[in-house]
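Left out: one protein chain. Kept in place: all the others.
So, chain A:
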Amino acid sequence: MRLSWLRAVVIVVVSLVFALPIVWMFAAAFKTNVQVTDPSVGLFFTPTLENFGNVLADGEILAALRNSLLVGVVSTVLSAVIAVPAAWAVGRFGMHRTGSLVLVARIVPAVSLLVPWYYLFAQAGLVGSYAVLILSHMFVSVPLILWIMIGFFEGLPVELEEAGRTDGLTAFGAFLRIALPLAAPGTATASVLAFVASWNNFMFALIFSDEETQTAPVTLFNFISYASTDWGGLMAAASLMTVPVVIAAIFGQRYLVAGLTAGATKG
């Protein structure tokens, strides 16, 4: 009994710590700028929709959200197309050294790649295009999906694919018709995480985008100017940016939980 009380208290405290910045963000989106910077104004105030009105009327954040969606969806789909079969191959055929090679992409600090990448992309005339943003985001997404999916495929019973091959399937056919459908929760998990990584990516978008392809994380900084910050507008725009990811996470929660725990009980 005492342990369950302690557990409840810990859960509440930890939840509050994690939820507070998000609650503050949503609350600030409905405050005036004077109220945002006044610590005495907490969660009880007369809300205003003015910030959302200004942000939506400007249209810039909506264009940036559209760009983020395009780059996020395309880079995630392309990454999944490459990384899911690769993960199956690494998992099934014990190619862990190859898998580790791909992991190098996550180990190398991305900032150190900016100058050479920028040089190459500028020479190819790609800077400012969606193509360069998608390619750079895939650099993050492919290893992420690959390594989530390796564990997933290793957790699937190999006998299922062997049965398929006995019935005449090729190795790739067994992957396509048997392993891939069974790995749907894992693919969903990895894709949602890759999409969130792309959605929030700031550094690549800062350097490789132009005013027409700018994504939402960079556009958020438009509310911070040299001598002042439009906190209300910034929080309204940040809320608009957060909501789609929260909705995607809620709808994908069933798959996410299944996917995140897959492989945990292997053997």
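Keep in mind that, in the parts below, contacts are C-beta pairs under 8 Å (C-beta built on N, C-alpha and C of every residue); 3 or more make two chains touch, one makes a residue touch a chain; residues count from 1.
Note that contacts and distances are computed from a predicted model.
Remark: of the listed names "Multiple sugar transport system substrate-binding protein", "Cytochrome bc1 complex Rieske iron-sulfur subunit", "PadR family transcriptional regulator" or "Alpha-D-ribose 1-methylphosphonate 5-phosphate C-P lyase", the one matching the undisplayed chain in UniProt is "Multiple sugar transport system substrate-binding protein". Contact with the chain that does not appear here is found for just one residue of A:A171, A:A188 or A:V245, A:A171.
Of the candidate positions A:L6, A:L160 or A:I224, contact with the hidden chain is made by A:I224. Among A:G59, A:P109 or A:G125, the one in contact with the hidden chain is A:G125.
Counting the whole complex, the residues of chain A in touch with the unshown chain are 32-34, 37-38, 98, 114-116, 118-120, 122-125, 127-128, 162, 165-166, 168, 170-171, 206-207, 210-211, 218, 221-222, 224-229.
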